[in-house]
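Every protein chain of the complex appears in place save one, which is left out.
Chain nomenclature is as follows: A and B, assigned in order of appearance, with residue numbering initiated at 1 for each chain independently.
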Amino acid sequence: MLKGRHLIEPGDLSINEIEEICSLAEQIIVDPVSFQDVCRGKILATLFFEPSTRTRLSFEAAMLHLGGTVEGFADASYTSSSKGETLADTIRVVSSYVDVIAMRSPKEGAALLASKYSTVPVINAGDGGHYHPTQTLTDLLTIRALQGGLENHTIGFCGDLKFGRTVHSLAKAMSRYRNNKFVFISPEELKVPEYITEDILKPAGIEYTTAERLEDVIGDLDILYMTRVQKERFFNEQDYIRLKDSYILDRDKMKLAKQDMIVLHPLPRVNEIAPEVDDDPRAAYFKQVKYGMFARMALMAKLTGCL
Amino acid sequence: MLKGRHLIEPGDLSINEIEEICSLAEQIIVDPVSFQDVCRGKILATLFFEPSTRTRLSFEAAMLHLGGTVEGFADASYTSSSKGETLADTIRVVSSYVDVIAMRSPKEGAALLASKYSTVPVINAGDGGHYHPTQTLTDLLTIRALQGGLENHTIGFCGDLKFGRTVHSLAKAMSRYRNNKFVFISPEELKVPEYITEDILKPAGIEYTTAERLEDVIGDLDILYMTRVQKERFFNEQDYIRLKDSYILDRDKMKLAKQDMIVLHPLPRVNEIAPEVDDDPRAAYFKQVKYGMFARMALMAKLTGCL
Partner (left out) sequence: MLKGRHLIEPGDLSINEIEEICSLAEQIIVDPVSFQDVCRGKILATLFFEPSTRTRLSFEAAMLHLGGTVEGFADASYTSSSKGETLADTIRVVSSYVDVIAMRSPKEGAALLASKYSTVPVINAGDGGHYHPTQTLTDLLTIRALQGGLENHTIGFCGDLKFGRTVHSLAKAMSRYRNNKFVFISPEELKVPEYITEDILKPAGIEYTTAERLEDVIGDLDILYMTRVQKERFFNEQDYIRLKDSYILDRDKMKLAKQDMIVLHPLPRVNEIAPEVDDDPRAAYFKQVKYGMFARMALMAKLTGCL
């Protein structure tokens, strides 16, 4: 039963609930017009205490395509106007106006705190380096739709695997499905944390390997999940400059990949995927954006109890 | 006849018009679904020349719940883009796009000026320390709904009574109803201005007392209206620090109050009401937020002529 629930971290959803949401999203994709009045009369509040325009517009488009409406704010100018008010009070107030809240904050745990005081469902749209569960839903829906399910895949994660929240969440999520294999491709300094490999993958009996060079392993992959090297995660400028171009996907590397591999990326990308790759039919990162909107449509239709 | 009218200050509304708006608001509360298409096709412009997210979101939710739509701006970034344009021109332009305007400005008198040039109703959503008539409507609707009417109450106002715009407006508004008594609870430095006591209450024959300590009088009250000590109203930091914690409502003080007293607060609160009071059934300040949205729904449905 998803009605009235909060979504704070990807693990809040059971396998069955993910199935329920993805299945609804796929119905919406096939016939969006049938769903265009489903949330008529419902209001989404987008409370973005830090700007994240892409995510905000995705949530807003999702609600608007369901026939609902939107209000909110796009950056921290709110805080300056709140004159010392606690997040608890802000949420109590806003949740008395609307039917569902999508909240982004630079502070870890902010969405969880908000959910304690909200009278309507709270969706975490990113809380610092912590969780971003609708990105994970997006990734799962994309893989499911384009690769025919969530099982039996070899998934490569490439780039900044140390700080990359989306990688950790997707690895955990995919470890819940049968017979997936992982390949972690990164420099030593940015390798995937042990809490993923030791605490999650090993106990679950998941097979994984690591690699330093993308070209050595790209041929094995069904899914290549590229990530951005985020400058703000680095401790110093020099490390950033030395490493940022290490893992760039280009046409030459794509020649080594399977014909039915797909390339995903949470976006925005800077230069980790060369523009020449965009026209490759295996480049799926812009399709992924659209799946993200459909995933949010299905999620909000369920949490608000409209479907 | 409220259709086409502006609302600049609380006194713009007659007793009968307040009755008309509150009565409609109560109908909406009972059956909101019946009103969800009442303003279909209407546009509200929220012109906030200074941020006030709570008020803005309340107006926007109100219009959205009536089936209307919203556009506008949330802070003074507008002014930077207007390249010397007068407020008169801005209002002439915006009023040619929309059906009703809610306007907030740091300048006293700005809403009144706007109303001279607007071709659609202008609602003052706060003009400096001057007026905020929909807060007063909110307070009246809350008292009416929770205390069974607007007459025969003993109302305590506590905190900053010198600069508190909402207190002055509510005291004036409640002085128009039969048999209300006032208790003003504040430090000497922040006591209610004489223009309220001498020019309004005395000529109207209204009974009032003053007190320095909340605990001395809380037992007499039917309604306790708490206000925030606004740092920006103080002339110096030291006065603020000395006084800000003087009038804090907590569980101990609530033990001295009547069982059917209600606590109101215009929000945001900082620490003038301890969080431990929130669960007390007499704490009505979050209900008041919701009544605020319903009051704005009723008001806009009337001013736009939709009802």
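Points worth noting:
Criterion: a residue touches a chain if its C-beta (ideal position, glycine included) is under 8 Å from a C-beta of that chain, and two chains touch if they have at least 3 such contacts.
Note that the structure is predicted; figures quoted are calculated from it, not measured.
Of the listed positions B:Ile28, B:Ala45, B:Ala61 or B:Ala283, the one in contact with the omitted chain in the full complex is B:Ala45. Residue A:Met293 is the one among A:Leu190, A:Met293 or A:Cys306 that touches the chain not shown. Between the chain not shown and the residues B:Gly72, B:Gly126, B:Pro266 or B:Gly292, the one that touches is B:Gly72.
Annotation: of A:Arg54, A:Arg213 or A:Arg251, A:Arg54 touches the absent chain (contact as defined above). Touch with the chain that is not drawn comes from one residue among B:Val98, B:Val122, B:Cys158 or B:Ala301, which is B:Val98. Counting over the whole complex, chain A has residues 33, 36, 50-54, 57-58, 60-61, 64-65, 67, 69-70, 74-75, 228, 230-231, 267-270, 275, 286, 289-290, 293 touching the chain that is not drawn. Taking the complete complex into account, residues 41, 43, 45, 69, 71-73, 77-78, 80-85, 88-90, 92-94, 96-98 of chain B touch the chain not shown.
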